[in-house]
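Take a look at the structure below.
Here the complex is missing one protein chain, while the rest keep their positions.
The letters A and B name the chains in turn, as written, and every chain counts its residues from 1.
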Amino acid sequence: MSFAGLLLAATLLTPLLMVAACVLPRFRARVFDLLALAPLPGLATALLAPGGSLVLAPSPLRIVLALDFPGAMLLGGSALLWTTAGFYARSYMPEQAGRAGFSIWWLLTLAGSFGVFVVADMTSFYLMFSLVSLAAYGLVVEEGSARAERAGFFYMVLALLGEAFLLFGFVLMATAGPAGNPLISEAVAALPASPWRDATIVLLILGFGLKMGLVPLHVWMPLAHPVAPMPASAALSGIVVKAGVIGLIRFLPFGQPLAEWGTVLIALGLFTAYYAVAVGITQQHPKTVLAYSTVSQMGFVAGVIGAGLAIGDAGAPLLAAYYALHHMLVKGALFLGVGVAAATGTGRQRLVMIVMGVMALSLAGLPFTSGALAKFAAKGPLGDGLAGTLATLSAVGSALLMLHFLRLLAGASKAAPDATAPIGLRLPWLATALASILVGWALFAPATGYAPSLPLAPDKLWAALWPILAGGALAAALIRWGARLPQIPEGDVVVLAERCAPAVLAIGSGAEALDRALRQWPVAGIALLAIVLAFAGALGVSR
Amino acid sequence: MSGVSLIGIGAAALVGIGLYGVLMHRSGLRRVLAFNLVGAGVFLMFGIAGKRGAAVGLPGDPVPQALVITGIVVAFAATALAVALLTRLADLRTKPAPMTSNDTPPPSEAP
Partner (left out) sequence: MADAANATSAGGILLVFAVVVPVIGMLALLMLRLLGLSRAAPVALVAIAGGTAVAFATAYLVIGTQSALVYVVGGWAPPLGLALRADGLSAVMMAMAAVIICGIALYARPQFDAPDEAPEGRRAFAFWALLLGLWSALNLVLVGEDLFNLFVALELLTFAAVPLVCLDGRAETLEAALRYLVFALVGSVLYLLGTAILYGQYGTLDIGLIHDVARPDLPTHAAVALMIGGLMAKAALFPLHLWLPPAHAGAPAPASAVLSALVVKAPFFIILRLWFDVLPGPSAIVAANLLALLGAAAILVCSVVALRQERLKLMIAYSTVAQIGYLFLMFPLTVVPGVPPWETIGWTGGALQLISHAFAKAAMFLAAGLIYEALGHDRMDDLAGAGRAVPVSLFAFGLAGLSLMGLPPSGGFIAKLLLLNAATLAGAWWIAIVISIGGLLAAGYVTRVLKRAMAAPAAAIHTQPVARSRELAALFLALCAVALGLVPLQPFGLFAIGRSVMP
């Protein structure tokens, strides 16, 4: 086993072994304090082992780990955020009995999120995707409130629905592709020639799009992300949604142009980007606004991936991963920062607000931040046409949404005027914020192929800056006339879905009534004779 | 009408009456009795099968007779088990105190 292979195995096994060790009461009592250590092998792997691979189990089981460049970027970014969020959690979560349970959900989600970035075969990917989806449920309902219960319910229903879409999509791929448990790349290579190509792509977009929160499958996100404890929100919004991004990157065939499906994905993504901004500016809770911002940003990423699919650009996945990495760290820093701001008194908020301002506007492409770099890089596949223009204009929406967020944040502090947040919260938060900028610059050239000086040219700086200024103008208008906007509840269309609850219950009652009727003795007896007759007839027919 | 046809009609009638009884009677004992009627009809069917063996020139096919005897034993066992359950149930229903049910031993004589 090579060194890289060893690291890859350690990436997955460390958190899982920590879960297993929780059988021991003494370890269980301490596991919460060790959460920040679990992602460290993953971080080392991302730095040292890109290109490495490991066959964990030979055919026919065929569990294969491999780390390509997009996977390494996302793995490294998520390992960083898991580490800082783990440290943050130590200060943020009060001492209480439930922390061991929380730690187990945390470690399982962590293992699954690493897993989707490093596994290379279909079955393991599905396993890891299920793990990260289902384990995150534990983080969503951690609070135990009625609000968390409702969020958890919708999260679970939609996550399982996504699993069903994906499983069916994978089965179609496996049926059309090589036998056994193929590598993802082999199955994707066979996809364009598959007789069920279109059905497969629809199912993949549904399954992964649900995880990314593409409209109208986004409803769980504004419910689930705000109710989790702060570090878990950071992980959910920063990392867990990227399972959908890596899924689209890995499973869509970028080798040749698929104009129709690319266009569909662009349209879906950009619509999501605008829709989430429109709903987000009516929200009154900072964390909910951040959740809508994640929906919007993931819409943008879907647009980039769609553009790459439409023109058969094999480089687009890398750019999408780069954008996702930027969003991962920035959104992580923003969620962690909401906790810092809440613990900081109004008198000491200036520094906090400056850092949060930079991070927030980074999502809109503020010059010199990772956001500017990511948006610059994403222009490549999107081009200068309608899609490109709409994508550029979406930065205006992001700026507007983020300024709305900053305004809510400034008013959200409940601490005494001269209170400062504990160092255990501030340090991980600042580290994440700093990492977002440093990592963005460090990976810009390798990921995009552009010279680092390119986005610093005056015209590019202006191109990055004007959407923010425009967003500022709109934000001013929002402050002036925002009160006239309708109040849209969290999760917007989910409320419509809840209206259907009586109909769903009616189906249940109907099934029960049917079952009760059929369990009457004479009914069942006559059914038996009818089945015998029908069956004899059927045998005769198909002779 | 030949004897075989007569027996066949009789068998069909028994099966039909029996099935009607099993499905339509509410009383457990009647259902069990009706089941025995269906069983009798089926055993007659085996008798016809044996007769067919005789038609080929054999002096009568012995296998269906063996099957019928086994079948009667099985049907008897089934009836005994059902009646045991019924009597236990009747005992429980006539006894005033339902809480003693934990002490009543299970009907294990059937197997």
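Everything below uses one rule, namely that a contact is a pair of C-beta atoms (placed from the backbone, for glycine too) under 8 Å apart; a residue touches a chain by one contact, two chains touch by 3 or more.
Everything quoted here is computed from the prediction, not taken from an experiment.
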Hidden-chain contact residue, picked from the options A:E142, A:E163 or A:D313: A:E163
Contact partner of the left-out chain, one of A:A89, A:L110 or A:L172: A:L172
Contact set of chain A toward the excluded chain (per top definition): 60-61, 123, 126-127, 130, 134, 156, 160-161, 163-164, 167-168, 171-172, 174-175, 180-181, 196, 507-508, 511-512, 514-515, 518-521, 523-525, 527-529, 531-536, 538-543
Chain not shown, touching residues in chain B: 15, 18-19, 22-23, 28, 31-32, 35, 38-39, 41-42, 45-46, 48-49, 52-53, 61, 63-64, 67, 70-71, 74, 77-78, 81-82, 85-86, 88-89, 92-93, 98, 101-108, 110-111
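FYI, only the chains that are shown with their structure count from here on.
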Chain A and chain B, separation of their C-alpha mean positions in angstrom: 64
Chain A residues touching chain B - in the complex, by the definition given at the top: 521-522, 525-526, 529
Contact footprint of chain A on chain B as seen in their complex: 19, 22-24, 26
